[in-house]
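Take a look at this one; I'll ask things after.
This part shows subunit A:
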Amino acid sequence: MKNNQPAPGKALRWFDPRHRQPGTWAFILNRITALGLTLYLALHLIMLGKLAQGPDAYDTFIALAKTPWIKVGELLVISAGLIHGLNGIRIALTSFGIGVTVQRQLFWGFLTLALLGTVIFGYFMFFVH
Partner candidate 1 sequence: MPGIQPKAREGAFLWLIKILAGLSIVIVLGIHFVVNHLVAPEGLLNYSDVVRYYQNPWVVTMEIFFLITVVTHALIGIRSILLDLNPSDSLLSIINLILAVAGVGAVTYGIWLALEIASRGQ
Partner candidate 2 sequence: MTQTKAHVIIIGAGFTGCALAYDLARRGLAVTVVDRGEIASGTSGRTHGLLHSGARYCVNDQESAIECIHENIILRKIAHQCIEYNGGFFVALNEQDLAYQARFEIGAQQCGIEIDAIHPQKARQLEPNLNPAVLAVYHVPDGVFDPLRLALAFAASARFFGAEFLPYHEMENFLTNGQGTVTGIKLWNRLTNAHSELKADLVVNATGAWAGMILKKIGASVVVTPTPGIMVAYNRRLINRVINRLNEPGDGDILIPQRRMVVIGTTSYEAEEVDYIPVEKEQAIQMDRDAISLVPGVATCNRRGVYMSARPLIGKGEAGRSLARTFKCFDHRETDGIEGLVTITGGKATTCRLMAEKTADLVCQKLGLTATCETACEPLRSYREYYRPSGVNR
């Protein structure tokens, strides 16, 4: 720590969870999932371009998407979406002054929901279909 002044170069420390509260863990999770989901959005849009190339291109791509590794990646995206979305609800609520005093409990509740949702989706993706 050479200098304690705020500096843009310290952005990596956003993701340092040491000595931090659930609020910051939520903030960290939200930033990471935000970046991840944005990347996914870009890829998703590009991949859907295969639809325009006709049935063969798209169905080959779908066959690839059914391989286990891609499925794991997809589950990660779903998980990220759940975490970001549910925590987003928490932020929206508290931003309008609702439930500010129970924001910790909201965080834990929504995180549990997100994990539960991930497990359910994972079960369907890997064992049902």
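Heads up, the rule we're going with is that a contact is a pair of C-beta atoms (placed from the backbone, for glycine too) under 8 Å apart; a residue touches a chain by one contact, two chains touch by 3 or more; residues count from 1.
As a selection rule, all candidates are chains of the complex that A comes from, given by their letters.
Just so we're clear, the structure is a prediction, and the values are computed from it rather than from any experiment.
Candidate 1 is the partner touching subunit A in this complex, chosen from 1 or 2. Taken in their complex, subunit A has these residues touching candidate 1: 8, 11, 31, 34-35, 37-38, 41-42, 45, 48-49, 51-52, 54-55, 58-59, 62, 65-66, 78, 81, 85, 88-89, 91-92, 95, 121, 124-125, 129.
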